[in-house]
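Note that one protein chain of the assembly has been removed; the remaining protein chains are unaltered in position.
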């Protein structure tokens, strides 16, 4: 079946990695230096998947998306009820997950996730994205991201607990908050997930996000990736849709035109508390061949 | 639903993290220093999930396990066939995955994955591991692992392309190969995945792995975690089972008695080629609440 | 693996079929005679499973339940986009479904679905219902149901389009509407699914259903099965829960104490229009070993 040695340890095709090509041994070593305290934070929300309880609905998500499901195929309760141990007494728990990551959990978008017309980023034919997966620009090309993360803590800069739903972050505001350069990961906080705890209806009433100008500003500064705590990088209206036209759509600006990978629905509240402006940012998406993205647990090493 | 502020950025309960508690700001900073070249390698095998093709069977896995499934719920071919774009012309691909990670892909085990008797690691009641997940020792307690990785490249040390199926790695042999200390991640290569390319029947005929003595040696050296390219840390016989009794079972020695997290089915061939003995090791499992583990893409930064 | 000839054509253990044992060759032949016109009606709602569209939410269901998912693993659009045909030109579409039937679609309950204390119906130990399925009273014991159906069209009897949410149907009212005897299937219409078209919020505001007295009346008349167009046989309050105590819970009265199988979320609007009082009722649940029930397409042959 496999004719020649695999080199799975290496990342995917360069022409399908977009601005991740900005990450070089030099930037990686520099990024490691941006960790000063040795403190590791998780930037993900939990994946709660109980099928016969309302648990999955207690984590911020877009309305109407199929939420994660998590099943135990054998567990401790089974042994309690009489299931025989394996061999001389070994007991094990096993499980399965079903995840539709966009809109339901902390995840990263592959370059094949969005486009206009007939071509993906870099001219790859969109017709190559088929039922058995994308044979162009799938998430398996990402490999691992080890980069300097730069926090744009917009509500903190403005003295707000979180941005209001209609707020759009432009380049001028970003420029006020932090400096970002080639190969950095721009981590943009809106604070919106905290609204969930108060009211999920309010959470669904719209979302703050980058404006087209903000997106272009980041692309112009050659960031390797944009990671945000909202659900769509750009803002959303009450129908959970972007208001921008095609020219100004944030996914098209970043993902499609500039090859900038995106990560959404990060948990940035603890990072905000930590009060650092840059840090080591790490993300390692599952290597789903042909995937449109992957659930991830991004890490910040302060 | 959520009564008080979440602090999801912080990791889980200390008494459910086992030897990961050895990872401190000091070890994290030291680990960052073990990356010298700035080269990032992926240590995972691909997740191939096409349901109507034999693709999933082309990646090494234990016989009989349900393989990953990957579904596109909308894709480029749909637009080609006439599906209307969103709004003014936005097109998107969306997908879902079903993963049963043990035995099918590169993954990490939670401390709730195996035990004997009625208690998990650290005395947590096994009866807490139920159909809706483990409320003790689930994978969500892991957070992110940033540590020094130490490669035990056993076949290279012995001048073999891979260990034979019946080979068991003991402490003496490990001691010959590398030095490992508190908070390090021991990355043990058997070379067995390369057998898959030659013959999957041979791959299934047994697997080399650590002996009980090898496992105890690692535990005694206070490693934070053991990661291996075989399917079960210890060896397997032709029935895909461990031959050891309860006292000597590798999962019980490491995971259960010492709280050492395990990662299995890593892809270490490229790392072996790279010829380094230590490096920065990173793993960030999905934060599946109550999960018995998670598929992961571990990274080595050389 | 299989030691002796299977007799899968025969149904499951008699002591796990409850009142379905009332179905005998004699009742089956009599039931066939209750079809007079030769018209076949479906009594099921559609299973809509599109993951990246809101389609699944357009079919009546209980709030918060995971809705069906339906995935194509290869389809016509793929060929349109360039996928090669099989062999000389054969093209095929293939798919997969994920269904959690309770509360989401027309389904039948197995006798293991609900109980109180430590025993299922007929004293079977509840501890036998484990993560890998129920080894007692699973849906595979049902086989096929071929019986006389008797329609209790309660709103039509009362001159209402549908019953109000708080309405509970007692035995006296049932007795006014139709006569039912041993081995019959009581098909009880509330009309509630029609509310869905007007407002899903109203649909979720509660549900009409049988009262405990109504349930006991049906059990006393030795029906083989009760099938209803509401979600829980009994009524539901605004929290989607039953208001009755344990003694009066409809599932416990029928399923647990009397072994009466239940079917829920049927579509009875067309049957109501047809204006017949009895007919041939057929249901053939999927033979899911150890299942708590099965999605079904019940048929009425008028």
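Each chain carries a letter (A, B and C) given by its place in the written order, and its residues are counted from 1.
Just so it is clear, contacts are C-beta pairs under 8 Å (C-beta built on N, C-alpha and C of every residue); 3 or more make two chains touch, one makes a residue touch a chain.
Please read these numbers as outputs of a predicted model, since none were measured by experiment.
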Displayed chains contacted by the hidden chain, counting the whole assembly: A, B, C
Selected from C:13, C:29, C:160 or C:238 as touching the chain missing from the view: C:29
Among B:6, B:73, B:190 or B:297, residue touching the chain not depicted: B:73
Contact partner of the left-out chain, one of A:20, A:43 or A:74: A:74
Touch list for chain A against the chain that is not drawn: 50-53, 69, 71-78, 80-81, 83, 92, 94, 96, 131
Chain not shown, touching residues in chain C: 1-2, 5-11, 23-29, 32, 35, 37-53, 55, 57-58, 66, 68, 70-73, 75-77, 79-80, 85, 87-100, 102, 106, 112-118, 120, 125-134, 140, 143-144, 146, 194, 196-197, 241-242, 245-246, 249, 251-252, 267-271, 273, 280, 282-293, 295-299, 301
Residues of chain B in contact with the chain not shown: 51, 54, 56-57, 64, 66-67, 69, 72-75, 77-78, 81-83, 98, 100, 127-128, 130-132
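Note that only the chains that are shown with their structure count from here on.
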Chain contact topology (line, ring, star, complete or other): complete
Equivalent-chain rotation between chain C and chain A, CA atoms, steps of 5 degrees: 180
Copies chain A and chain B touch via same or different residues, half shared test: same
Maximum centroid distance from chain B, chain identifier (CA atoms): C
Length of the line joining the C-alpha centres of chain A and chain C, rounded to whole Å: 41
Cα-centroid distance, chain A relative to chain B, in whole angstrom: 22
For chain A, residues contacting two or more additional chains: 51, 54, 57, 66, 72-73, 75, 77, 98, 100, 127-128, 130-132
